[in-house]
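What follows is an incomplete set of chains from the complex, kept in their original frame.
Per-chain numbering from 1; labels A and B assigned in written order.
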Amino acid sequence: MLDQIHLLAAVTVLGVLEQAYFFLQVIYARRMFGISPPKISGPPEFERIFRAQVNSSEYFPIFLALLWQAGLFFHQGLAAALGLVYLCSRYCYFMGYRASSSERLAPIYFGTGVLWVLVAVAALGLSHFFLAHYVGLNILRLLTA
Amino acid sequence: MLDQIHLLAAVTVLGVLEQAYFFLQVIYARRMFGISPPKISGPPEFERIFRAQVNSSEYFPIFLALLWQAGLFFHQGLAAALGLVYLCSRYCYFMGYRASSSERLAPIYFGTGVLWVLVAVAALGLSHFFLAHYVGLNILRLLTA
């Protein structure tokens, strides 16, 4: 069973390490700007780093949910590859947002696009499974016959 | 194996689409009220939509965790049905909160109730598994014997 999820598991752990990196950046920014918890407001330079981390945290469960459904019901390798592309776009988003609000836009649009591809891949895989399971219709076999 | 999780996977993807809808509503509200990131405060009309999305994001991993444990250890169909009811209550919560703070109350109470049912279902399924696995006591078989 593990050979059907090991790539998804590896991308998941990489994603956790990226989240850890973002959390550390907020801790450094708190020290640099002298903003102690529980305060979350400060100069725009701090608020951009803080919001970049919060946004990444909010998207993380969504990303994992899509990664695993796409990998389990469509193709593990494709889902893991898309997952790596997403993690790269998140890194660019964080670095862009830290520099300026407008520089976050290109990577967030790209990353959201990758998530929509994962949605489509998961939906395709699930549709194929539902048709085969409930209607007895195997589309892949029909197409290749 | 996939036939034991396909309903859970489908509800998971639906839940992701609902979260995507909530994110889009915040983006539209930011444009309408002219509140650019990283700012998160503004008129109550904006803050209600923003907080509705944040609250839904915080509950999303909790919902998924319960959905899957209830589905794996008790009954996939029941867990998926409860999951659909929860997603509906979340939609009503979001729409209610957007209208006024008090209109969020009824759907959030209902949705939290659904989550507690999922907790109970997961706990029942896990208790049954633990008793059978460690004590050798099969309650279902005792009840039907």
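Rule of thumb we're sticking to: contacts are C-beta pairs under 8 Å (C-beta built on N, C-alpha and C of every residue); 3 or more make two chains touch, one makes a residue touch a chain.
Fair warning: this is a prediction, and the values are worked out from it, not measured in the lab.
J.: With 2 chains shown in place, count up the copies in the whole assembly for me.
T.: Across the complete structure, the repeated chain appears 3 times.
Please note the rule applied: only the chains that are shown with their structure count from here on.
J.: Would you kindly give the rotation angle relating chain A to chain B, two copies of one sequence, based on a CA superposition and rounded to a multiple of 5 degrees?
T.: 120
J.: Report the inter-chain centroid distance for chain A and chain B in whole angstrom, where each centroid is the mean of the CA atoms.
T.: Chain A and chain B have C-alpha centres separated by 19 Å.
J.: Name, in rising order, each residue of chain A that touches chain B in their complex.
T.: Interface residues on the chain A side: 1, 44, 47-48, 50-51, 58, 61-62, 65-66, 69, 72-73, 97, 101, 104, 119, 122-123, 126, 129-130, 133.
J.: Quick check: in the complex, which residue numbers of chain B touch chain A?
T.: Residues in contact with chain A: 1-3, 5-6, 9-10, 12-13, 15-17, 19-20, 36-40, 54, 57, 60-61, 64.
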